[in-house]
Each structure stands twice: as C-alpha cells, then as structure tokens.
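In this view, the complex is presented without one of its protein chains, the others remaining in place.
Each chain gets a letter, A, B and C, in the order it is written, and its residues are counted from 1.
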Amino acid sequence: MNQKTFGLGLFIFLIIPPVANLMESVMIIHMHMQMPILVITGFLMAPFFQSKFPRFFEKWNQNGIPGILLFIIVVGYWMLPRTMDEALELWAVELFKFISLPFLAGVPLRDSWRKLGQAGKNAVIIFFSIAFITMGWLYINATMQLCNNYLLIEQITLGWGFLTMGIAFVIFLGYRFFFNPSAYE
Amino acid sequence: MHRSEKIWLTLSFGMIMVFMIFAGYQAFALEMGPPSHGERIDPQKVDQTAPFDQPGIKQIGENEYEVVMTLQIFSFTPSDIEVPAGSTVHFTLTSKDVVHGFQVAGTNINAMVMPGYVQKITQKFDKAGEYLVLCNEYCGAGHQLMGTTITVK
Amino acid sequence: MIKNRHNTFASILVILFGIVLFYFGTDGFQAFTAETARVNQLMDDKPRFPDVTLEDSNGRKYSISEFKDKYVFITFLYTSCATVCPQLEMNMSKVYDLLPSKYIGEDIVFLSISFDPKRDDPETLNKYKDAFNSDGETWRMARIPNQSELDSLLKKFGVIVIPDGNGNFSHNSAFYLVDKKGRLINVMDYQEIDEAAKKVTNILVNETEE
C-alpha cells in the first residue's frame, strides 16, 4: 500500500458521516485528532499532486514560504472557536473543513517543509509552540463558554491539550537546541 | 515488501477495523456500551445523600425495578434481592469505602464501583433462578465473603 | 529573479486569501466566537417571541400576550444548576433593583424561564424564586411544560442547551429584552449589570417620554 492511496483511504474514512460525527462529538478530538489527521491525509496525498503538477509547485512555491504561509493561515483559521461551532452547524463550513485542511494545509506543508531551511522550520515550530500555549492558557482560563456546541469542561480539556502539545513542541525544540544531530549523523 | 506480507498487513488492519466497527455499532447503535455513568457523590456522606439514604428495591414500572445499592466491606445493601422473571432491573451503585466490583455470574453485569462515583447498569432477567452476586475487585480480608444473591422467580 | 517574483506574488496572494478568509469567517473581524456571532445575528433579526404556554410559580398558565404593552426582561435557567444560573439570577435581581421602581410592573416585567420543565414544577420554582427575592408578580419564574414549544422558543432565541447526561445542562447565558410587541430587541452580557440596567432604563425613559 503506497502512501498516496493510504492517504486517500484515510481521507474517505474520515468523511464517513458516523466517523465524522463521533470525532466531532468531543471537542478535543475534533480539534486535536480529526483536524490533524486531515492535514496528515493531505500530507500523504501530496506526492500525487507534486508529480501531476511539478511546474506549479516549482514555480509558485520555490522557496516554500507561500506554502507554509498558506498552511499557517488555514490551520490558524480552524483554531478559532467559532469555526468549530460553524463546522457543526453549517454543512458548507464542514465541507470547507474537509477540503481546506488536507489540500490547502497538508499538501503545501509537505511541499514547503523540505524547501525551508533549518531556521525556517524552527520558526514554524516556535510559532506553533507559542500559539498552542497561548490558546491553551486562553481555553483553560476562559470562564465563558466559547463554543456553543461544547461543554465548558471540554473547553478546559482542550486547553490542557493545547498546553501539553505546546510543551511537547518546546521539548522538541530543546532537543534540537541541545543535541546537535550533526554530532551523531 | 513481499506480496504475502502486504496481504497479511491488509488482513491485520482489516481485522482491527472490523473489531472497531462492531464495538462502535454495539456501543452507539445498540446502546450496549459499558457502564459509564458520570455522576459524582461525596464518598464520606453516602448515607446522607439521596438516593443512597434509602437503599432498597423499588418498582418503577411494569416489570421494571430500580435497585439502589451501596457496597461496603464486605457486603451489599440491600442483599438477597427478589424480582419476578422477565423484569428489567436498573442498578444504581456506589461505594462507601474502597473500590469494589459488582458482578452477577451468568449475566453481563460487570462494573467497577468507585468511591465518589455513582455507577449505573441495567439488566433484564428472563430466566428464573438464583443468581450469584459478588465483588470482583479485591477489597480486603473478607473480600471472598462479599457476595449475595438475586432470586428471579 | 523571475522565480523570486513568483514567490513574492504567491506569498502576497496567500496573505490576501488569509485576510479574506478571516474577514468572512469572523464577520469582518467582529465575531471570533459563535456566541458573539449569534448575538449580533439576533439583534439584526429581532425574532418574535413565539406563542407558547408558560406556567409560572403560582401555577398560572398564560402566553406572552399576558405582558402586552410591557417590556419583558428574560433569562433562561434551570433550578438544579449549581454554577452559572444562581449567578445569572443574582445579577438579574441587581438589575431589577437598579431600575427606577416606577417602571417596574408598569412598563417592564421580569421573567425567568426554566428549560428543565420535568424537574422545575411550580412548587420548585416557587421555592427557587424566594432565594432571589422575586415577588412572583413583577418578576415571575415560569416553565414551558410542552417540550416542543420550549424547543421552538430556545431555537428562536438562540439559547443552546446541552444535557450532559448526569442531570446537568450546559447552556449559554445572557439577558434578553423583548419589546412591547413581543420582539427580541436586545441581548446583553449578564455579567455587565450596570450597563444592562442603564440600557434598559434608557429605553424605558425614551418610550415614556414619547
């Protein structure tokens, strides 16, 4: 099984309504499992597009910056509390979620990641560490219910999820900082 | 990768997915999910908290009973329950001290009863007979004596 | 050089896309949560209070026309709630006290509506109202016994109530103001007591001066 078909299979599996509904019924699973897996499906399907339209990626995403910007924007958009709610209520937003995360975030991420230098990669990880820790802090301390479709406790859970992910990123950055891979490779 | 290996991996993956689908279908469509009640209670004030201030069996409908039960070392309150055959029994359980288990041999009743949590489980008793109720989580020196019966007439 | 230009162009395009996306996604950088969007939407729509039967703490049954020619200041609650509802009602009583007393009962009526009709029977509501010094006349507490009627009201007013399975509900809270014609004209933050009182007073003053 090659990764392109695997990505496509996973993508189809995720949009099956019972699967989608189950994953969306818990806030943290919606944001921290369904959405990242959607990005991963795009990531896996990317070689298909890269080989189909090599000129396009070469021309418009030569240094990787447009691609990574698109990734950040799309992922950032789905981190808004409102978009989560609307994905549940409006089918058009739900559809946009299933299209944008794999194809506008996953595909450009794969194309850009290799083109970015070490500094660029670190900058992206630092950006998401900060964003996740801030979001975590926000969700844990918000006494107001930010999403109408989820309980307050789920919001706090999501906050801790963000915080732990942010910490994992920081650990990774620390590992990169303290352990120079070139000493081993 | 060898072809036979691909087949094997696909089969393995398929088998796991079939398990997932069955488990999910049973849990969500047939509502056969495991006991997961979420209510909390002060474990030191069980006797003063409704409904556990009055443990016992109560008829709540035709062929439907509610059993409010506390578990403590090394007994069940109430014990020696009797219900007519064909009745559905809703158990509402909590522990007054350590962790206990609630199991009825020969049925699918099997639930952890934790201090601080109210556990609920429902079972329909079709066949007459004497069912053995026992604690299946080690709870102390008299754990092996923590048992009672449900008599279905 | 040319390739670089493509890159820059693509980056700008992507950023523009981002701006457009966020602009439409948040109603022009106004509403980052669905709750804000909902409130904005309600104030634009001004939905009418549907024709439902209320049953208050005295067991009286009536529809919204009971309050004809009066403003109605509404909150939604359930009495078994241990977290937000007591706070909400406490704040409501503060608004009640802050309004000039001459309007109370004449031009405006306070109404707390329970969305847990199974447990909140008139007797329970009667007990609950005493805790907030509600008199049962100018500030009434009522339930809507018919579930489908209740749902239609909640839907119209955008009140989202999710049962958590253990006898509690998760719900959004706000002050709602319905005008003399039974239309929702304002949704206010229930934590800003002074602001809400000022707003309501202004409306009442303008109305009576006309």
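One rule holds for everything that comes next: a residue touches a chain if its C-beta (ideal position, glycine included) is under 8 Å from a C-beta of that chain, and two chains touch if they have at least 3 such contacts.
By definition in this document, contacts and distances are computed from a predicted model.
**Student:** Out of "Spore germination protein", "Dihydroxyacetone kinase subunit DhaK", "Acyl-CoA dehydrogenase" or "Cytochrome C", flag the one the UniProt entry gives for the chain missing from this complex.
**Tutor:** Options "Spore germination protein", "Dihydroxyacetone kinase subunit DhaK", "Acyl-CoA dehydrogenase" or "Cytochrome C" narrow down to "Cytochrome C" for the missing chain.
**Student:** Just to confirm, in the complete assembly, which displayed chains does the hidden chain contact?
**Tutor:** Looking at the complete complex, the unshown chain comes into contact with A, B.
**Student:** In terms of residues, what is the contact footprint of the unshown chain on chain A?
**Tutor:** Where chain A meets the chain not shown: residues 22, 25-26, 28-29, 32-33, 153, 156-157, 160-161, 164-165, 167-169, 171-172, 175-176, 179, 181, 183-185.
**Student:** Counting contacts across the full complex, list the positions on chain B that touch the omitted chain.
**Tutor:** Looking at chain B, the ones touching the missing chain are residues 1-2, 5, 8-9, 12-13, 15-16, 19-20, 22-24, 26-28, 32-45, 73, 97-99, 101, 103-106, 108, 110-119, 130-132, 134-141, 143-145, 147, 149.
The rule is simple: only the chains that are shown with their structure count from here on.
**Student:** Send over the residues of chain C in touch with two or more other chains.
**Tutor:** Residues 164 of chain C touch two or more partner chains.
**Student:** For chain A, what residues touch not just one other chain but two or more?
**Tutor:** none
**Student:** Which residues, counting only chain C, touch chain A once they are in their complex?
**Tutor:** Residues in contact with chain A: 3-4, 6-7, 10-11, 13-15, 17-18, 21-22, 25-26, 31-38, 160, 162, 164, 170, 172.
**Student:** For chain A, which residues count as touching chain C in their complex?
**Tutor:** 59-63, 65-66, 69-70, 73-74, 76-77, 80-83, 85-86, 89, 144-152
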